[in-house]
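The complex appears here without one of its protein chains, the remainder shown in place.
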Amino acid sequence: MLRLFLASLALLLSCVTASAEEGAIQPLLQEHREVIAKSSRKTIGPAIDAIANSSLPQAQTMLETWAAKSMWMRKSDGRFFVGEKADSKNYRLIDFDTGEVVGTFPKKELKQLKPNSGVRALIGTALVQFQLLDEDRAKRQAALTSIQRDPEAALLTPLRASIEQEPDAGLKAQKQRLERLLTIGYDADPAARIAAIEEMSGDLGVDVRATLNPLVATTRDVTPGAVPEGVNVAANLTPGEEGFSEAEAYDLLVTKGFAPARVTPDEVRLALAENIEGGTVGGVPVAQLDKDDARVRAYAALAEAGTVSPLVNPADIQAALAAHAFFETYAEPIVEVTTAAQDALDNIALKVGVNQTLDLTLDALSLASIYFLAAIGLAITFGVMGVINMAHGEFIMMGAYTGYVVQQIIPDHTVSIIVAIPLAFAVTFAAGVAMERLVIRWLYARPLETLLATFGISIALQQLAKNIFGTQARPLTAPGWLDGAWVLNDVVSISYIRIAIFILALIFLGVFLFIMKRTRLGLETRAVTQNPAMAASMGINPGRVNMLTFGLGSGIAGIAGVAIGLFAKVTSELGSDYIVQSFMTVVVGGVGNIWGTLAGATMIGFLQKGIEWLNPSNTLAAQTYMIVFIIIFIQFRPRGIIALKGRAAGD
Amino acid sequence: MQRSFIAKNPSVLIFLACLALFTLIVTVLSEGLGLGMISTSFIKTLGKTLCLCLIAVAMDLIWGFTGILSLGHFAFFGLGGYMIGMWLMYERTRLIVVESLSQAEIPPTSSEVVDAIGNQIFGVVGASEFPLIWAFADSLFLQLLLVVLVPGLLALVFGWLAFRSRVTGVYLSILTQAMTLALALYLFQNDSGLRGNNGLSGLQNLPGVEASQDVVSLWFLWASALALGLGYLLAAWVVSGKFGSVIRGIRDNEARVRFLGYSVETYKLMIFTLTACIAAIAGALYYPQAGIINPAEIAPIASIYLAVWVAIGGRGRLYGAVIGAAFVSLLSTWFTGGQAPDIPLGFYTIKWVDWWLVLLGLSFVAVTLFAPKGMGGLVDLWTQARAPNRHGADLGPDDSALREQEASK
């Protein structure tokens, strides 16, 4: 109804007529004074339409003023003005038509108009036609956004009209796209709609799907006998078949008034309770009514007596179902349009699927690089040295807190990150060296003891962090140039931080390989790992090598901490969130091999994203299944993906 | 060699006597029956501590004697608690529901009662249907059976998978930790059927029992003491015979045991399952005293604390585990309960609520480094039963399992 009204008014608008008397808006406002003064979303429609379509130049200003809550009504005569605050008690009133100050009045003689959000939305829609042609680009953009949010048939004509005169190329493209979408939804000519649908059928935009989906939305319907002609039937339904149970079918019959409602057990109970007479209901003693069959008997007796409506038995239901035809109809009556929309949606779904796979792959890669970052330090301490360090997670945490502290001192985010990375390395390197010298080196022969002792350190460090920084999360803000995301299309996007972490992981891999294969320390580390006694006799100091290697592993954990802190919250539990996954990564990948760690991180990352994709609502379940999978995986490859073979692997 | 079991193991008798004496004294001093010098809440703490001692005995069996550092036994403990909690919660809700429905004019049918219970229990997670795992929740007997069966079966399956693939040492520890984490994460879900992170609550109320908490807490103390006594006896009996020789052999040199013709995997599996069952029983007694169980209780950290208790108490001797668990958990309660006096340093005041964990962590490192025998080592000094010098490598109970093999890497 409203739409029709608007459409006719829009037509009126196109042929310019001076319908308003003497070009003043005040009479129009007075005409609708009551609804304006007591504005409600339900009643305000005609008033706004009348103003918007008055083709008065003041209309736009008036509507804007109203929406901005700057319109006041003079109580004495009910006229509307722009109100400006003169002083604390008085307001200056300005006439809409003349733009002149009418005078200053005390506040109590005036009434400010405060349209609620529903009314403001309607005003917004009405303003769109003005704004589309506004000189200010921002206003035109706002108008487009408003149309996108709330498309209406009435907006199609003004939108089309505004495309030609649009000077800005970007906005013009937006307007054209929006015009296509509105055409699909609201054009009167089916052929134009189908053409628009086909034009947009390869588009990945969410807006296209949002436009197409309502077209193919279906509702279930039922009719006695055959399906009537002239209905756009999506599918014929048979009760009891997939997705359409007999109960649902019968409920549909009941809602449509074709069959009597079933009497639910609750209703039975209530009916029985209402009809207790002298300790019995329908001849059945109340005490016996704790059994279903006794209740049925009692209810049947009541129904016989006509006190209650009879139960619907299964045979009745079957008969009723057989006597009716069930079908699904499209809300859109034109068959060609729904077919085209359905085809377009299928086409889009395929493309979306491909792109979602791509997006998922990117997500998985990003997660894998995070796991790799968290695990690479462990790959050195655990994988190369065979030292199990449960405090590894706390080194990651220390790195993140170092980043936080640096940001407190250096406000510039870019500089602070550049300072924080080497500083985090230094801090955790020192912590690692201290720990190796004080604790771990006494326990080299006893791995389980190392596990426990480092766990003790982990508890202490975690609590220490809590004591110093408190329990709430601390922010570690990424520099501005890392904000935002690399958007490929509406489906595929990846944030710059994740790309940065991916690159960082690659750099770490390179650094690790370089140190292990090309430097003296790497050579000595490998020598000490393989045969400490022999290495010692060759003049290598195993103590020094172990210390440095352990420090290196810890230092890398610190840098990883800065990186992880950029996208996760920095809390004292930051490390323990990653420790099990990190160990899993190293163990699954194969101990003692950096490529194994890489493979492990990749596998765990992809696996977790894959499981999350299968069950997106539940990341907890995803982690559970992933760990179960890993436990089973270790059955088949106890030494990890890339295993050392032969005697070197030992027992 | 033909002396009786008790005669060969005098420490068992001493332990049982101490336990009985302790229970008696606490009973006499309690509010429920005796002098009222010990508050009911402290009785509960003591009862819970006894349960923790029991799981520590299980941990000592698996770690101190068999050399498997399991970081998963608190999962079995928690599962035991969940199993008994299901019955407690179901039965108590049933009584309330029946009570309220009996006011209705029409007597309720059994399915109406069940629906109402379901609504009560699962309302917090937005469900009302009973999941399949609650199938036996109405039967105390079956649910008690499940206390042992469910954790036992989990241990059996997990152990079979892990031991079969010869996962040992730290790898096994990490794997057990992963299992615990997986279980905890699973239980955190709302649709796990066990009320997600709300857990099961109101477990301190025994359905159908009119007695006050003062008395009920004593019952649980006695039950916990009895369970600890029996568990200790069982553990002592298991380790005293040839089975004990074999598992200690597995701890010290797994390969050698294998070449003697013992199926190491089977033995590990059996001891793993047995200790899981003991842990589950301990949990089933613990949580009715705690009153609430939720998935956070199962988090891997709890199992690691368990290892800490046993290590501080002294591995490879059962009383060591008991002493460690009792000492550390009571001390922990004291410190974190805010009873310990703060230490003002002028510029900073040490609040033990904040610093206790730091102290525990560091003292744990110190124990590992300087007193690997734990507090049990003090008993050695006292009895003068110090081990004479050995010529070979020290493969005694104070070393971890498989030392030679892992060390030779």
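By letter and in written order, the chains are A and B; residue numbering begins at 1 in each of them.
The definition used in the following text is that contacts are C-beta pairs under 8 Å (C-beta built on N, C-alpha and C of every residue); 3 or more make two chains touch, one makes a residue touch a chain.
Just so we're on the same page, contacts and distances are computed from a predicted model.
The listed choices are "ATP synthase subunit C", "L-cystine import ATP-binding protein TcyN", "Probable membrane transporter protein" or "Putative hydrolase subunit"; the UniProt protein name belonging to the chain that is not shown reads "L-cystine import ATP-binding protein TcyN".
Only one residue from B:N253, B:Q289, B:S329 or B:T368 touches the chain missing from this view: B:N253. Screening B:Y171, B:Y267, B:Y287 or B:W352 against the full complex identifies B:Y267 as the residue touching the chain left out. Only one of B:G36, B:G123 or B:G241 touches the absent chain when the whole complex is considered: B:G241.
Chain B residues in contact with the hidden partner, per the touch definition given at the top, are 1-2, 238, 241-243, 245-246, 248-249, 252-253, 255-256, 258-264, 266-267, 270, 387-397.
Note that only the chains that are shown with their structure count from here on.
Chain B has its Cα centroid 42 Å from the Cα centroid of chain A. For chain B in complex with chain A, the residues that touch the partner chain are 69, 104-112, 158, 161-162, 164-167, 169-171, 173-175, 177-179, 181-183, 185-186, 188-189, 191, 255, 300-301, 304, 307-308, 311, 354-355, 357-365, 368-369, 372, 399-401, 403, 405-409.
Taken in their complex, chain A has these residues touching chain B: 265, 269, 272-273, 276, 281, 286-287, 289-292, 295, 386, 388, 439, 442-449, 451-453, 455-464, 466-467, 576, 580, 583-584, 587, 618, 620-621, 623-624, 627-628, 630-632, 634-636, 638, 650-651.
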